[in-house]
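Once you've had a glance at the structure underneath, I'll fire off some questions.
Note that one protein chain of the assembly has been removed; the remaining protein chains are unaltered in position.
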Amino acid sequence: MSHPPTLPPSSTWCPLVELALAEDLGPGDVTTQITIPPDATGRARIESRQEMVVCGVPVVCEVFRQIDPGLEVKVDASEGATPGPGVAIVSLSGSVRSILEGERTALNFLARMSGIATFTRRFVAAVEGTGTQIVDTRKTLPGWRMLDKYAVAVGGGANHRIGLFDGILLKDNHISAAGGVGPAVAAARARAPANLRIQVEVESLAEARAACDAGADFLLLDNRSPEEIRTIREALGDGVLLEASGGVDLDSVRAYAESGVQRVSIGALTHSAPGVDVALEIQP
Amino acid sequence: MSHPPTLPPSSTWCPLVELALAEDLGPGDVTTQITIPPDATGRARIESRQEMVVCGVPVVCEVFRQIDPGLEVKVDASEGATPGPGVAIVSLSGSVRSILEGERTALNFLARMSGIATFTRRFVAAVEGTGTQIVDTRKTLPGWRMLDKYAVAVGGGANHRIGLFDGILLKDNHISAAGGVGPAVAAARARAPANLRIQVEVESLAEARAACDAGADFLLLDNRSPEEIRTIREALGDGVLLEASGGVDLDSVRAYAESGVQRVSIGALTHSAPGVDVALEIQP
Amino acid sequence: MSHPPTLPPSSTWCPLVELALAEDLGPGDVTTQITIPPDATGRARIESRQEMVVCGVPVVCEVFRQIDPGLEVKVDASEGATPGPGVAIVSLSGSVRSILEGERTALNFLARMSGIATFTRRFVAAVEGTGTQIVDTRKTLPGWRMLDKYAVAVGGGANHRIGLFDGILLKDNHISAAGGVGPAVAAARARAPANLRIQVEVESLAEARAACDAGADFLLLDNRSPEEIRTIREALGDGVLLEASGGVDLDSVRAYAESGVQRVSIGALTHSAPGVDVALEIQP
Amino acid sequence: MSHPPTLPPSSTWCPLVELALAEDLGPGDVTTQITIPPDATGRARIESRQEMVVCGVPVVCEVFRQIDPGLEVKVDASEGATPGPGVAIVSLSGSVRSILEGERTALNFLARMSGIATFTRRFVAAVEGTGTQIVDTRKTLPGWRMLDKYAVAVGGGANHRIGLFDGILLKDNHISAAGGVGPAVAAARARAPANLRIQVEVESLAEARAACDAGADFLLLDNRSPEEIRTIREALGDGVLLEASGGVDLDSVRAYAESGVQRVSIGALTHSAPGVDVALEIQP
Amino acid sequence: MSHPPTLPPSSTWCPLVELALAEDLGPGDVTTQITIPPDATGRARIESRQEMVVCGVPVVCEVFRQIDPGLEVKVDASEGATPGPGVAIVSLSGSVRSILEGERTALNFLARMSGIATFTRRFVAAVEGTGTQIVDTRKTLPGWRMLDKYAVAVGGGANHRIGLFDGILLKDNHISAAGGVGPAVAAARARAPANLRIQVEVESLAEARAACDAGADFLLLDNRSPEEIRTIREALGDGVLLEASGGVDLDSVRAYAESGVQRVSIGALTHSAPGVDVALEIQP
Partner (left out) sequence: MSHPPTLPPSSTWCPLVELALAEDLGPGDVTTQITIPPDATGRARIESRQEMVVCGVPVVCEVFRQIDPGLEVKVDASEGATPGPGVAIVSLSGSVRSILEGERTALNFLARMSGIATFTRRFVAAVEGTGTQIVDTRKTLPGWRMLDKYAVAVGGGANHRIGLFDGILLKDNHISAAGGVGPAVAAARARAPANLRIQVEVESLAEARAACDAGADFLLLDNRSPEEIRTIREALGDGVLLEASGGVDLDSVRAYAESGVQRVSIGALTHSAPGVDVALEIQP
C-alpha cells in the first residue's frame, strides 16, 4: 500500500555529485588520457559482489550524465532490488575514457547508498511482524542528508524529520531552558506552527505523564530498556505514540519492537552502515 | 621530522559545510525558536565519549562561524590529540540558540573525521617499527575527498594521489587497452607529464618484471598474499617501490608490512571507519 | 509570552540581496562616479514617510554591508516599531558613493517588508480580542518566501507551513486522486511522517465530518461564508482546529474571526500588501 | 513598428526560478508523495480568472522544465494576449506529482508578471493618442528587476534605465554635491561615457534652464503639477526631452501626458501592481 | 578635474580571483607543504622589474586575503603610480606558506593589469595635447571585461561601452538588416531607450551624412585613413562626435588624433598589451 520511496528533488543532491566529480576528476584523468585513445568505445557493467539491497542507481546515472551525456546508460536493477553477488546493476556503453573517469565516483555513491539500504533492511527484517517502524535520525553524513534518508526508505525504514525545520523535538537542553517537561511542552504548544506535531524526549514515567498532560503529540524514550518502556506503555495506554532510541543494535531491536513502541530510531543506520561491495567491469 | 598534516584549502571543504548546514537548518530550527529565548546565552562543550584521535576541530569551528560569528569558540584539543572519554575538545560561549542549531552538524563532522583518524591510527600502530606506510585510496565518501584524506593524515597515515589528476596508476583496464603491462608502461612513459611518477598494478612476478623493464616507477600488488609479495620483492630487489592493497585488515596488516612493501593501501580507512562517540553538553 | 519573530537564517535570503545588488549596480553606478568624489564622506538617514510597522532593518544593514563594509550603520528603529512619518529608521555614515549606491535597493527591501508587516497588523487589529490568528499562505513572491513570512510575523500574524515540505495539506486534487475525503485522509495517515499534522481542505459539513472521522488534525474551510463556518463549528464541536480562507479582506475578517475558526489565512498579506513610503535623506 | 518585448537573457532570471523552487519544494512535496502515486499521469491547464494581459508564460515553462523535463507544456496564450476569465494560458500533460509540485510557484510568477502588465496597460490606455510614453522606474522588487521591466514592456510601457550602470540621472544629492544644477551637468558632461545621455532632475524653470544651458540631454520633473510642467515646456520649447514623475495615478496620468512631457514614469507599475487571479485546474 | 578611475564592484571580479586560486592551488601547494614549516613566518615584497604604470594592487590584496586573512598586506605603490625598476609595490608579512601559495596568481594579475595600463599610457602620451581620447573596445579577455577596462582607465584611457547593454552601436550587420544607414538610425531612434546615445559605424562621407540626418549621436569611422577622416570632419562640421578605429598603432595614433576625431578606439589595448615584469622577493 505504501508508495515506493521518492528520490529527493535533484536540486538537493546534484550539487553533491558535482562536488564529487570535481574532487576526483579535477583537471582531468591523466592515466586514461595517456593510455586510452580518445575514440575508443566499449561496454561495461556495474555489478554486485555480495547480497545487497540496491540503492543509488539514479545517482550513478547522474554521475555518468555529468561526465558524458553521450554515454548510453541502461538500468538493470531497480531501486530496492535484492540481487545476490555477480548481478548486473547498470550497463554502460560508449567512450571508454568516460566510463573510466566516472567509475570510482559512481561506485562510491552506490556502495554507500546500497550499504545503508542493506543495513536498514536487516533491522526491518528483525522486527518483522511486530508492526514497529525502523526510523532514521539526523546522524547522517554532512552533505548526504537527503541521500542517506532516501536509502533508509529504500531499505524499508521510515524517515524521522528531515532537519530542524520540519519537526519539533524537545530534548534535554530545551526542557531545562523551559523549566521542566510540563512547562516546555506547554510553551511549545503555545508557539508551535500548527502543521507540526510536538515530540518530547522523556527520561521517566513521571516525565512521560507530564508531557502527555501538557499536550505532547509523541514521546521519545532515549536510552530506556525495553522493560522500562513496557512499563511506560502500560501506564500511558495506547493513545500516545512512543519512539525508542539509543544504542539499539540488531541483537536488541526486536526486544524494543515488542516493548510497545511504534518506532525505533537508530543512528547507526546512517553513521555506521558498512558499504557494500560493487565493481565495474569492462566487458570484453 | 614530518610536518603536521595541512588542513586542505578552505575552498575545498567550506562548500560541504554550507551544504550540511543548509540541509539540517534549512529555513530554521523550529524547536529552538519556540523554547529558547532569542537573547539566552550560555556555555557548552563538545567532549569525547571514548578514546579517540581528535580530528576535525577546524571544521567544527567553521560550522559555528557560519551560523553565528558572534559565538566564542575555544579549541581545547588540537588535531591529533588522543584524549580518553570525557575530555573537552571545543568550548562554546554565546547564544544558546546558535549553539543548539550547530550541534548536530558539528558533531557529525567531528565523529566521522575523528573516526577515520582513530581507525587509521590503529593500522599505523599495528605496523609500528616496520617502516611501512599506511596509505588511503580513492574510496572516500563523495564530497569528502579532502577531509577524508586529511583525517587519514592526522591518524598517521599517508595520502595516495588525491584524485585522477595528480598521479598515474595503470590498472587492468588501461593495461588491456594497451596490450599488456610492457606496452602500457612504455606508452605511459612516452606521454606522461614529467612531474608524475608511473605506478602500475601487476598480478604476477612476470608482470612486475615487465613493468620494471618498461620503466615503471612503482608497483601496486593488489590481492596478493604476503608470501607472493615477498617472492616478488626478493626477485626484484630493493630498488622498486612496492605497494600492497586488497582486503587488508587489522589482523593481516602486519604480515603485509613485513613482506617487503613500502606501502599498504587500505580502502576501509575511509569507507568503513566507525564514527567515534562525541557529544555536546550545555554547561550549567 | 511569544518570542519576537526570528529573522530567517541568512543563507535563505542573502542570495536575494546579492541578486538585487547585482541587478541594480551591475558594473557600477555611473552617475555617482561622475559627480561624487571618491573620498567624499557624509551622513544619511532612512526615514519613514507614513505610519508603518517597521520591518526589514537587518536586510537593509546587509545591503550596505555587501556594498561597503566600512560604512557605519546605526539602527534607529527596531523590527516591529510603529513610527509615524518622519522618524529615523537607520542612520548611515561614511562614503557618500556607497550610500547612494545602496539607497534604492535598501529602500525597495524596506518598503515591501514594512508594507507586509503594516498590512498584516491591520488585519490583526481587526480581529483583536477574538483570539483568532491571522495566517499567511504560499502566495508569496517567488524568491521572497522567507522574508515575506518573516514580515507577516513581525506584523503580528502567524506563519502557515513554509513550503511543501513542512506541512501536509490535502487539497481538491489530492482528494479526488484518492477517491474522496475519507480515503484521502486515511491514506495520508498511513503514510505521513509522524512529525507532521494533516490538514484537509473541505467544502461541506459532510466532508468535514468525513475528514475528522478519518483522523484529520485540522481543517481548511476555503471560500465558505462565516455562517457556513459557524454551522460546521457547532456541528463538530470545539475539538478540531479550523482555518478559514478565501477572499477575506479587512471588511470581512472579523466576521470570520467570530465564526469559530482558530485561524484565518489570507493570501493578500503577501501578494497584495501596498509598499510603504520610506526615503533616504543625505544629512547636511 | 515596434518589436515585441524581448524576454531578458535567461541568466538574468533563471536563478530566481531556482530560488523560488528551492524555497517552496525544498526536500520535497510531502502531501503529494503520500497521496499521489508516483506513476499517476494527467492533464492540467493554467487559466485566467479575470480580464488580464498575459505575461510570464516563458517563466512558467521554465518552472515546470526545472521540476520535470518530461512534462509536456503547451502554450495556449502568447505574451501580451488579453483573455477574459476562463481562458487557457498553458496546458500541461504528464506526471501529476510534477504538475502539483510546480503549481504554486508557476502561478505566483504568472500572477505578478501579468499583474504588472495588466496594470501598465491601463496607464497606457489612459494616455492613448497623446504620444506620451508610460515608463517604469527602479522601484522594482529586489531580485525581479528584469522580469518586472519586461512585464512593463509587455503591458505597452517603456523601460527607463535598467540599473545604475546604463543611464545617468543626476538627482538632488548629486546636484548638491556638485554645487548646483549647472555645475553638476557640466561636470557630468566632462566625465560621462559617450554612450550615455545625461538626465537631470530639476525642481523649477530656472533649474531646467540651467540644466539645458549646461548641456543636459533630458530632464526629469519630479512632483511638479501638470500646470508647472506646461509652463516649463513652453519656456523651453520642444527641443528638450521631458519626463514627469511623482505620485502619478490613473486619474492624473492623462493630465500629465497632455502637459507636454514625452514620458511619465510611475513607480507604482512595479511596486504596487495588484496580482491577477490565475489558477491551475487538473483536467478530468 | 577627473576623478581617479573607480575599481569595479567586487562582485564583478572576485569570482575571477576565486577561479584563479582554485585552478592554481586546487587541493594544495605540495612543494610548500613539504619544505616550509607550517609556522614559518617572514616578509616579502612585490616589486617592479621595469618602468611601468602600476595597476591591480587591490586585486593582489584580494588574492592574499582569500588565501590567508591573517597576512599583513601593505600597499607601497598606488594605482597609476609610475615606478622605475626595483620599486616596492606591495609588502607582505606573515605565513611564508601563504605568501608562496599566492605568489604566482598575484603576479599574474598584476602583470596583465599593469601591462594594459602601461601600454595605454603610451598611446595617451602619443596624442598629448590634441585633446583626443584613447578608448578601449570589447576585445577584452573573456572573464576580464571589468578589470581590463579599469586598467585602461588607470592608464589614462577612456572606456567605451562596458558591454552590449549600456551603449548602442549600429554596425554593418545591423545596418544591412535595416536596409541602409538612414533607415537603421531612424529605426534605432524610434526604439532606443532614452538614456542611451546612438553610435553608427559609417564607411563614407555619404553614409556619415545619412547617419547625421537620421539623428545619430555619434559616428564610428572604422578602417578609414586620417585623410578620409579629415574630409568627413570638414564636411560635417564640429557638431558631431567622431571616433576612429581599426588597426591604429603607436606610430599612427597621432595622425588619427590630429584628423579631427574626439576619440580613437584601439582593441590592442586589451588584446595585445604585453605583460610587465614584476616579481615577489622573500625578504631576508
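Note that the chains take the letters A, B, C, D and E in the order they are written out, and that residue 1 is the start of every chain.
The definition used in the following text is that a residue touches a chain if its C-beta (ideal position, glycine included) is under 8 Å from a C-beta of that chain, and two chains touch if they have at least 3 such contacts.
Quantities reported herein were computed from a predicted structural model and do not represent experimental measurements.
Within the full complex, the residue among E:50, E:78, E:176 or E:204 touching the omitted chain is E:176. In the complete complex, the hidden chain is touched by one of E:193, E:215 or E:246, namely E:193. The chain not displayed touches chain E at residues 12, 15-17, 19-20, 23-37, 40, 96, 100-101, 104-105, 108-109, 111-112, 138-146, 162-171, 173-178, 184, 187-188, 191-193, 196, 271-272, 274-275, 282.
The set of chain D residues touching the chain not shown comprises 3-4, 6, 8-9, 11-12, 146, 162-163, 166. In the full complex, chain A touches the hidden chain at residues 18, 21-22, 25-28, 33-34, 37-38.
Just so it is clear, only the chains that are shown with their structure count from here on.
Common neighbours of chain A and chain E, by the contact definition above: B, C, D. Placing every chain at the mean of its C-alpha atoms, the farthest one from chain B is found to be D. When the contact pairs of A-C are matched by residue number against B-E, D-E or A-B, over half are shared only with D-E. For the pair chain A and chain D, the distance between mean C-alpha positions equals 46 Å. Of all residues in chain E, those that touch two or more other chains are 3, 26-27, 162, 166.
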